[in-house]
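Complex shown without one protein chain; remaining protein chains in place.
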Amino acid sequence: MKEVDLFFGPQHPGITGNFSVRVKIDGDTVVKAQAIPGFLHRGFEKLMEMRHWMQGPPLICRICVPDADHSETGYSMAVERLAGIEVPERGKYIRALTLEMSRLSAYLFYFAGYGGSIGLYTIAQWAIGDRDYLLDLYEELTGARVYHIFNFPGGPRWDTPEGFEDRVDKVMDYLEKRLKEYDKLYFNNMVFLKRSQDVAVMKKSYAEKMEVTGPNARATGWAIDVRKDDPYAAYPDLDFELITQDEGDSYARVMQRRLEFQQSIDLVRQITKKLRSMPRGNVRLIPNALHWKIPRGEAYAAVESSKGELGYYVVSDGGISPYRMQVRGPSISHGVQVYEEMIVGQRLADVAALMFSLDVCPPDIDR
Amino acid sequence: MTIKREGSLFSPFRALKQLGKKPHTVQIPKVVKPPAERYRGFHTNDLEKCIGCGNCSRICPDNAIKMVPFPEYAKKEPGSMPLRPQIDYGRCCFCALCVEVCPTGSLQMVKTFTHVDDKKESFVFIPDSKVVHETPDFVLDTKDLRRK
Partner (left out) sequence: MSEQEIAERIAKFPGADVEVLRKGQIAVKVPAEKGHDAAAYLKKMGFAHLVAVEYVDWIKENEFELVYNLFSYKMKMRAFLKVRIPRDKPEYITFMDLWPIAMTHEREAHEMMGIVFRKNPNLTPFILEDWKNLPPMRKDFDSRKYVKDKYDSIPFAEGGEQ
């Protein structure tokens, strides 16, 4: 049959964000693919060189929209390591709380996206609706819903409001209850099973070779997690085991998120329990925002975002703004090269579904 | 961990029982959901308390704040400048860094966050102790929209 060149995106509704894939199809089987990022390039790395150290988080949180806290925290941690400052204990717990809530809301976005890409729109509506309860909590804690601008170098900006922990627990109970309904509607749905099982299988050896990180790697049976391998915030004190699966197909990748969703709920409960027993107050070290100079040197800090390892490499020349800041987006490994190779041999209908199942976030490729 | 890979054709139908439940959405404009206590909206500035130091304009990551001359506040007290911040809400990202660095605490943020106008000049103004609109500020009249 004749091969046809097809531009999939950037306006295609089935694609995540501003991204395009040029696929060559034979019938409806993909024979060659080329990922075209760059539709959302905003030059963050260059812009950061013109900003003070403290002016970073309002810009940097925009790197990945559904998962803003991980971006802020990664940058803040790199700056803290460079300046040699330590966040107060309560600050670390509040930071971990925002990170886990961010993971929960990003996973809800993920369920919505994958559900939408295989035609289960009810789950898309549900997940986005339930995410709003988490955004309400964010609004109460940070003062904003999507871009929280909350985790700064030195610690989170404010302490939790009175009675916040109880309201967090209430939402966690609600989400846990909803997860059972999600199981019925979504994870046990025949449509979902037929569309995801044995689709785009990623082997463990392949994941290791291509430096895939995050839930995608754990779904192949490779037990890696920055929270365990290079612990940060309050994670060394929290009790959790890595979840891994062996299959590595689309189904395993979605179920990996579903299992980690439950784990994150447990983690949030551990954190709120600890926060209640801690003295309030001291959450942040506040350096002089206007004239803060950081000694010469370089530092790297990575966080386990909902998509994988999100790292920041920060270089200082002793001035009031970064000399160089580079972002290692998690999608740069699984969004370009891995995606291009894995999509070959799949059906056209799976082009968007695979992108959602790998959780490609184009903004963190572009920056 | 291995999961049983089986589903059922009928389990999705259990979602039908959601039909009788109360919706999660709020019926705007009949019900207005109040913003949280810490919500970062428009600024207020106590012009008497403000000393015109310009910290807010220097920390602003978006260059949204410009210090404009205010001759009536000249030489009020030592260290005070006859300048007051003017904020461009087309650029403002509501990060509240300006509130954080304000030495006197005169610059604050309030919960109001909607401002509707067809002139772009109205988005650039000097905040004073009054907020732009009193809440509930913007009530969408759907009938009005339909007519247009």
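All chains are identified by letter, namely A and B, in their written order; residue positions are counted from 1 within each chain.
One rule holds in what follows: a residue touches a chain if its C-beta (ideal position, glycine included) is under 8 Å from a C-beta of that chain, and two chains touch if they have at least 3 such contacts.
All values reported here derive from a predicted model rather than from experimental measurement.
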Sole residue of A:E139, A:E309 or A:D350 that reaches the chain not shown, by the stated touch rule: A:E309
Touching the absent chain when the full complex is considered, from A:K32, A:R269, A:K293 or A:R324: A:R324
Hidden partner chain, touching residue among A:K170, A:K209 or A:R280: A:K209
Residue ranges of chain A at the interface with the undisplayed chain: 37-38, 41, 43, 45-46, 50, 81, 208-211, 224, 229-230, 297-300, 302, 309, 311, 313, 315, 323-324, 326, 328, 332-333, 336-337, 365-366
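One rule holds for everything that comes next: only the chains that are shown with their structure count from here on.
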For the chain A and chain B complex, residues of the former touching the latter: 51-52, 54-55, 57-59, 122, 129, 132, 136, 139-144, 147, 149, 157-158, 161, 181, 184-185, 187-190, 192-193, 197, 243-246, 251, 255, 259, 289-290
Complex interface listing, chain B residues touching chain A: 1-3, 5-9, 11-12, 14-15, 18, 24-25, 35-40, 55, 58-59, 61-62, 93-97, 100-101, 109
